[in-house]
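Below you'll find the structure I mean.
Missing here is one protein chain; the remaining ones are kept as they sit in the complex.
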Amino acid sequence: MLDKIAGWALRKSPWVCHFNGGSCNACDIEIVAALMPRFDLERFGILLQGSPRHADVLICTGPITHQIRDRIIRVYEQAPEPKFVVAVGSCGTSGRPFCGKGAYSVMEGVDSIIPVHMYVPGCPPRPDAITYAVLKLLSTLDPKLADVLAEFEKSIPGIETMVQEGEPVAG
Amino acid sequence: MPLFYVLIFPGFLFLLAFALFAEYFDRKVVARLQNRQGPPWYQPLADTIKLLSKEDIITHDADKPMVNTVPLFGLAAVAASFLYVPMWTKDWHFSFQGDLIVVLYLLTIPAFVLVLLGWYSPNPFGSIGTGRVVTQLFGYEVPFALALLAPAIAAQSWRITDLLAYQDDHYWFALITPIAFLVAIAGLVGKLERVPFDIPHAETEIVEGPMTEYTGRKYALLKLMFSTETVVGAVLIAAIFLGGPHLPWVTKAVAGTAVAPLVGFLAVVLKALFIVFLLSVIKAALTRLRIDQMVRWCLTWLTFPILIQILYIVIVGSM
Amino acid sequence: MAETVEQTIEKLRQNYPGEILETKQVGLHEVFVTVPATYIVAFCKFLIEQGWWHLTTITGQDLGESIQLLYHFNGDEPPCITAVTEIATDDPKIASITPDVPAATMYEREINDLLGVVFEGHPRPGRLVLPDDWPEGVYPLRLDEIQKRAERDSENG
Partner (left out) sequence: MAKITFPIGPQHPALKEPESFKITAEGECVVDVDIRLGYVHRSIEAACLARNYVQGQYVCERICGICSHIHSNTFARAVEDLLQLEVPARAKYLRVLVAELERIHSHLLWLGVAAHEVGFDTLFMYVWRDREVVQDLLEMITGNRVHYGFTTIGGTKFDLTPQMADKCTEGLMVLRERTEYYKQVATTESSFLKRVEGVGVLTEQQARELGAVGPTARASNVPYDARWVFPYDAYPELDYQPITSDLGDVLGRTIVRVLETFQAIDICEEVLRRLPEGDIQVRAKPRVPEGETVARCEAPRGEVFYYIRSNGTDKPARVKVRTPSLANWPATIAMLEGAYVADAPIIIASIDPCMSCTDR
């Protein structure tokens, strides 16, 4: 019973903390844009928190540069359990186009460092896709959200292709 | 019966429910003013339950017994102060001579809770936040206390029920002492650390100030402490300046009947929500001040006018 | 346009007391002036006096035998002047212009990181862009490092 209530509360109040792991800024701006009047994530109970200590969902962007690597692990550890990670942007999901040829200071995406629960590719993904990713993450916890999700999918055709679920990785 | 009063209604449980509703109301109003849809009604409840269920991290160099108990003290102090503000009638059963002073005293405790927490937190933002809490305390506390003193001088009593009786006979104190009313609202904004006085936990400067390092249960208690303090402050100001349960004409019409407490109760709740609404509008319309600007502003625009107000009351009262 | 590029070059050659090795025009309104490395501070000061008050940036590049440094200046109107100088790759040392041109501080630190050029007399040296755990003595924009990475990439496909 208590678990059920706690689960309900978590689904209804996912606070996010945004972490930039060396992205170009575009995804970060789109994440903030998702909180703005047009998309208004607060109607799903999502609040942007400044401190990882108060967050449930870490939204990570960028290919993870060598300099930020230790910091992202620390931020991940600072967040209290239960916690989830959403990787945003093509560099966040794979490190491309920055990693690879000629590069010397970037890793290959967020999941090379910490477990990721949801991927949002796109350069940058639209705020709708970011909203959708967070909703979909929550719907894996709560089947009831499927209706909201279906409505969302109907209103923006093709949005389900914008998000990819992560392999469940042991923390 | 007293146990029911203290724990359930109008005590702790009702206070929590009212506080969560007021928080929702506040967030919704701000969101609407910002052209957004805002959160659903159960949002503060979900937030609180979620925080209670989350992992409780204590940094290894913190003083464990201290940081564990201090947030509880804060919430308890606010809850205790709630017992002394009349919720539906002016003949309040917990009332005693000087209860206004006790409420004022209990309402300063949350600030000291923050000071202690910031002190015991290893985070530099905590220490800066602590300094700001203390500095800010000097800014708003004196005018806030003086603003509540003004009606007390006029009614010549330190007892909230006497102030209510005085307003029943005369006008509401918001009309008799308008400056005191405005100063009290401003002081309440400072007490609750809301925009423009949210300096101690200014997000873009020092993250959450003293609260930065506290997670889960402790953060939930701190948030509850603030939302209950909002409600207590709003009800207190409603009682002292807006006549509490008194409604013109209506109160007289229903006096002595069974619905009288209900009417009084509704009056108090609506007046308190009106105060919360004012706070929300202020939050949406203003920019955060800097700590030095805040102290200077409080001295010129709060302390000075309230002294004139008190002088006026004393002169008029002695004539 | 206030003066043509030729006029500017002529004026520079007349006014500058020191040695000018070579001048050439690049793009629409850029003049590249090569000066010996030992006179770079004096030449930069001279340029600022002559009205090219803004140091746009400093570019460093490894040419193999030598490292070329380009100090790009611009003023309130075209043309812009770039002071070019070369130092030996084995002993990459040059006087810092930061004490005289404060705007250079970040650019010099960055070149120090990426190419290993030592700017003598820089008031606040230190690592700027490379990670804290980056090995000493490895400079990612040196030709040998670029070559190493190219080999690594071709191995990885």
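The first chain written gets the first letter, and so on, giving A, B and C; residue counts start at 1 in each chain.
As a convention for this text, a residue touches a chain if its C-beta (ideal position, glycine included) is under 8 Å from a C-beta of that chain, and two chains touch if they have at least 3 such contacts.
Since the structure is predicted, the reported quantities are computational estimates derived from the model, not experimental observations.
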Chains in view that the hidden chain touches are A, B, C
Contact with the hidden chain, among C:T82, C:S96 or C:N112, goes to C:T82
In the whole complex, of A:Q67, A:S112 or A:S139, the residue touching the missing chain would be A:Q67
Even though one chain is not shown, chain A touches it at residues 18-30, 32-33, 36-38, 49-52, 62-63, 65, 67-68, 71, 75, 91, 97-98, 100-106, 123-124, 126
Logged for chain C, residues touching the omitted partner chain are 26-30, 32, 53-57, 59, 61, 70, 72, 74, 76-78, 80, 82, 101-107, 110, 114, 127-131, 140-141, 146, 149-150, 153
Missing-chain contacts on chain B, rising order, are 33-36, 124-125, 127-128, 131, 195-196, 198-199, 202-205, 207, 284-293
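To be clear about the criterion, only the chains that are shown with their structure count from here on.
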If you tally C-beta contacts across A-C and across A-B, the winner is A-B
Expressed in whole Å, how far the mean CA point of chain B lies from that of chain C is 62
Rounded to the nearest Å, the gap between Cα centres of chain A and chain C is 42
So, in whole Å, the Cα centroid of chain A is separated from that of chain B by 36
Residue set of chain C touching chain A in the complex reads 130-134, 140, 145-146, 149-150, 153
Residue set of chain B touching chain A in the complex reads 27, 31, 34-40, 42-43, 45-50, 52-57, 203-204, 207-208, 212-216, 219
Within their complex, chain A touches chain C through residues 65-67, 69, 100-105
